[in-house]
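One structure below.
The other protein chains are all here in position, but one chain of the complex has been omitted.
To keep things simple, chains are lettered A and B as they appear, and every chain counts its residues starting from 1.
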């Protein structure tokens, strides 16, 4: 703090007189390579560890708003030849970023990192056999519930979706003010993850042709399931991540949340009074006894085309590999950003200590590793932003009107296909 | 004539002893309506994270100190940098804006020359341009000259204010008598000197008004800095608070910080209002319609 205020005035004057200071520096014979990174997570402290050990490559992290905002911003910047050298990107956004010429092919610098990750994860950063990013964290879905309230209301933890629906009905009978959870339309990522569990793959490519399979049987099953619960009135239909949602979680008006392994970090801010009252369980299954789950987000570190153009791709890839595979870096990542690392070695290492908010579940990460084994493969297309954007509008409307969800699903499929056709993509079917 | 704090213009002949209660009551009702959200943010800023959603909204909480220190600790005090940035963008931007408006307003009011009407109309039509239609091309163009993301990218587009030029023109027409200019001209003064030593001092009060309007406009602007800036150390406070609000799925909005930050960000402008009340000369605007 003191350092910063002291330097503020100088920084202000400096940037005014030097005009643009938008990009990083260029590699020169005497100075270090300067890399900038855009990220929504608090990564500067991790980068500082690197900076201390690597005087020749200096990394500055510029913190940004949430995932979607960041994608928008980095695409606009790339169009203008501006932007960072490294960017944090969720898996589903990689094809979009590659298609917009934001990310550089880093196969020659990063190929060696392949065996540090599972095949499914590595596939998501590889397109057309070129590597575009280093995986950072994975986010398998799980079922979070208020242990105390489940006991108090005499509820069983659901292991299948049928049981999940039954529990939702029981809660409404026992206490009409409470709800099991809500169906939220403001993040398509959760819904996409749930359809992965049911077996959907929204995009795939073969040859030079794309296939869009959003409105398929597996997704319709998920959509119908949630739409029926909303229509029946046994779960809420209001969006997540609002003050009202925080209050509902904090007061125990919503007593469960289908979320990803990063949920403890959200609950600590959203429901501060409920420390030690939550528990993570495997995601309910479509058929009893199976162990499949989907993902909600999870991120990677991409190297930009701008970095490649300026001859900084190698340095950037070196840093990205270190950030996501080096034990010291991963331990810091877990501590600072609260992520569940994608590197397989780190998932079983001592870096993962029990989340502070879940003192009642000391083996949290061992259980997470167990359920992560069943993570369904995912693959993404070049306009996930359009699909996700349409999802918010279409499902928001359906949730409010309590109208059938499959119609909304079709709207997402149609808008996605129309956008791709407009841009000249070849599409199967 | 200042509008904000001029006392009631009551002629002694009209008896002012009896109060009209209905108008007084209606005005106070309006005042209460306008103050409720402000009162709410004051109260909410004192609440801790769990109090924010659990205690009655208009009761103070115990978290003000925690909120302030959390806000200060957030990203090593970046919030205070946002405030400084806002002050810089609004202060320097409004100063330059007032200068450009003074020059243009003076020229438009005191000279007749070919193209005067066209120039004035075209600049005024700028008000009608949707800011969002301008922001994106502005970004792409500034990026081409490597200025996007810099302080300049927010400052430069904020300088030209069609509204400010309009006000300065009206004020120059009203406050600078032609005779004085003619007399100085006869004495051999050149045009630039006429402006700097005669017209400018006469226009100064009106220019303070232009400065204030533009200061508020830039301080409150969101879209332009949002589109232009990427490094959060260059953000003004509006964009900074928005970034706290839009955190994404695995990182929820930091409401207590946003609310405390919102409260603090209003304070400088309120101080500006109270401190420079006599310069809120909106009468310029209305005078213009009559002329």
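Here is the rule we use: a contact is a pair of C-beta atoms (placed from the backbone, for glycine too) under 8 Å apart; a residue touches a chain by one contact, two chains touch by 3 or more.
By our rule, contacts and distances are computed from a predicted model.
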What protein name does the UniProt record of the undisplayed chain give, "Sugar ABC transporter permease", "Heptaprenyl diphosphate synthase", "Hydrogenase-4 component F" or "FAD-dependent oxidoreductase"? "Sugar ABC transporter permease"
Which one touches the absent chain: A:53, A:101 or A:115? A:101
Absent-chain contact - pick from A:31, A:111 or A:243: A:243
Extract the touching residues of subunit B with respect to the undisplayed chain. 1, 3-11, 14, 16, 18-20, 23-24, 26-28, 30-38, 40-41, 44, 52-53, 56-58, 99-101, 103-104, 106-108, 111, 113, 116, 119, 122-123, 125-134, 136-138, 140-141, 156-157, 159-160, 165, 185, 190-192, 195, 216, 219-223, 238, 241-242, 245-246, 258, 262, 265-266, 269-270, 272-274, 280-283, 285-287, 289-290
Contacts of subunit A with the missing chain: which residues? 68, 72, 75-76, 79, 95-96, 98-101, 105, 127-128, 130, 185-186, 205, 208-210, 237-239, 241-244, 247-248, 253, 305, 382-383, 385-386, 389, 392-393, 396-397, 399-400, 419, 422-426
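Operating definition for what follows: only the chains that are shown with their structure count from here on.
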Geometric centre distance via CA averages, subunit B-subunit A, whole Å: 38
Residues of subunit B touching subunit A in the complex: 48-50, 52-54, 72-73, 75-78, 80-81, 84-85, 88, 136, 139-140, 143-144, 146-152, 227, 230-234, 242-243, 246-255
Contacting residues of subunit A [partner subunit B, same complex]: 1, 3-5, 8, 11-12, 15-16, 19-23, 36, 38, 40-42, 62-70, 73, 76-77, 79-84, 139, 187, 189-190, 241, 243, 246-247, 250-251, 260, 262, 265-266, 269-270, 272-273, 296-297, 338-339
